[in-house]
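For reference, the structure discussed in these notes is given below.
Yeah, one chain of the complex is gone here, protein chain that is, but the others are all in their spots.
Every chain is named by a letter (A, B and C) in the order it is written, and numbering of its residues begins at 1.
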Amino acid sequence: MEDLGRIHQLIVPFMGRDLTFNLDVIVMTWIAIAAMLVFGFLASRNRSRLPGPFQVLGELFVSQLYALTEDALDQERGKAYRPLICALFMFLLFCNWMGLFPHMHEPTKDLNTPLSLGLMGFVIAHYAGIKQKGFKEYAKAYFQPIFFMAPLNIIGELSKVISISFRLFGNIMGGSIIVLVVSHLVFSLVLPPFLNAFFVIFIGAIQAFVFTMLTLVYISVQVN
Amino acid sequence: MEPIRSTQKRYCSTALTLAIVAGGVLILADLKPMGKGMILGTLFSIINFILMAQSISMRMNRSQAKTFFFSIGSIFFRYGLMALPLVASIKLAGIDLLGVVIGLFSIPFVIVSDHILTILLPTRAGQKQV
Amino acid sequence: MAIEGIDLIKAASFLGAGLAMGLGAIGPGVGEGMVGAKACEAIGKNPGEAGLLTRTMLVGQAVSESTGIYSLVIALLLLFVV
Partner (left out) sequence: MLNDIESWVKVAAFAGAGLSMGLGAIGAAIGEGFAAAKANDAIARSPDSSGDIFKLMLVGQAVAETAAIFALVIGVILLFSNFSAAAPISVAALLGAGICMGFGAMGSGVGSGFPAGEACEGVSRQPAVKGNLTTNMLIGSAVSQTPAIFAMVVSFMLMFINYSGAPLHPTSAALLGAGFATGLAAIGSGLGSGLAAGASCQGSARQPLTSANVTIIMLVGQAVAQTPSIFGLLISFVLMFKSYAPSETLAASIALVSAGLCIGFGGIGPGVGNGMTAQSAVGWVARNVRQEAVLMRTMLVGQAVSQSTAIYAMVIALALIFLI
């Protein structure tokens, strides 16, 4: 129970300020990236018409997500964003499933990871909007329906970042706390495997998909 | 009422067998209070299940408001019965609270796991339709 | 427990912030759910227009979410400005 709120931190003094690194999160993110690279390597090595197991999985991922992107944006514009969406989903999936292994934590359990991914989606969506419509048209959208609604519209846009990142954080953090606490209460007897299956595999996959879909939707709202 | 009786018989006997086996194992493993509690809890769970079946046929052929009040009445009566083992386990040192709580949930547990086993092991499907 | 003027005001504003956001979330939550339900129904009836329907759903939800955002703004004002 004691390790509920414990964080390994590395604090580096830098130009009069303290830079704080959450070591666990950084190492776990690296592991997720390494897992993605290994998966990509295994999936694309020895490509053939009779695909091996990894190639099947990889093709499934890529073709489904590409179709999804082209559904939401259109064929031409979708092409630019396909790799982004695909990579985002796979990264989140690997991150969320990391809690299955002992002594490993989900990097998404730390608010910094979802918040930075959410900010990334926000910046990309608005950049895409400006590029598509031109700055004037883009800015006009904020003065709908009347000009003095502009501050509220801006807060509404900013709150999307908060909602998308806190949703992921809250689900993953809540799930991992439930698994931890219930395992303590029942002395790790019967329930924990089922809880892990539900919260880590099922909820983790759903939330990774929801995060990706919402990023895609935000882009498509700005572009169309 | 014949299908109800057979369903009852099946689930009650499974739950009782499971409870006696688990209770026996626990008693042999020197956790006597817990084993006793589990068997006691299962017994009351079975009594509750049987009373529930009796109340269902009484609740039919009435209006919605009457059904609601009848439901409340039957709930308070049955839960009063189920409170007995819990109170006993809190007051007496020889019966463990956790065992009783686990025992009280044995009937729903048996029902749900029976149906999930049917999905997982298709060979049971023929046996299932009683 | 000493209750003085400034303490009372702070306590009241915290309670107000919590209730404003909490109760203010009920309406938009149910309303957006209804929008989603109707959108699913429309897609079930007319799958060809799925893209347009999803976009309409998002716009409708964004509009009905604005009351939730007003609650958020009020709650933040109560927390940090009062």
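As a working rule, a contact is a pair of C-beta atoms (placed from the backbone, for glycine too) under 8 Å apart; a residue touches a chain by one contact, two chains touch by 3 or more.
Remember, predicted model here, so these are calculated numbers, not experimental data.
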item: Touch partners, limited to displayed chains, of the chain removed from view; value: A, B, C
item: Contact partner of the left-out chain, one of A:A87, A:M173 or A:V223; value: A:M173
item: Contact footprint on chain B, counting only the chain that is left out; value: 1-4, 7-8, 49, 52-53, 56-57, 59-62, 64, 67-68, 71-72, 75-76, 79, 82-83, 86-87, 90-91, 97, 101, 104-105, 107-108, 111-112, 115-116, 118-119, 125, 128-129
item: Where the unshown chain meets chain A, residue by residue; value: 4-5, 68, 159-160, 162-163, 166-167, 170-171, 173-175, 177-178, 181-182, 185, 198, 202-203, 206, 209-210, 213-214, 217
item: Absent-chain interface as seen on chain C, which is shown; value: 1-3, 7-8, 10-12, 14-15, 17-19, 21-41, 43-45, 47, 50, 53-54, 57-58, 61-62, 65, 68-69, 71-72, 75-76, 79
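Here is the rule we use: only the chains that are shown with their structure count from here on.
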item: Euclidean distance of C-alpha centroids - chain A vs chain B, Å; value: 44
item: Interface residues, chain C side, partner chain A - complex; value: 50-51, 54-55, 58, 62, 65-66, 69-70, 72-73
item: Residue ranges of chain A in contact with chain C within the complex; value: 71-72, 152, 155-156, 159, 217, 220-221, 224
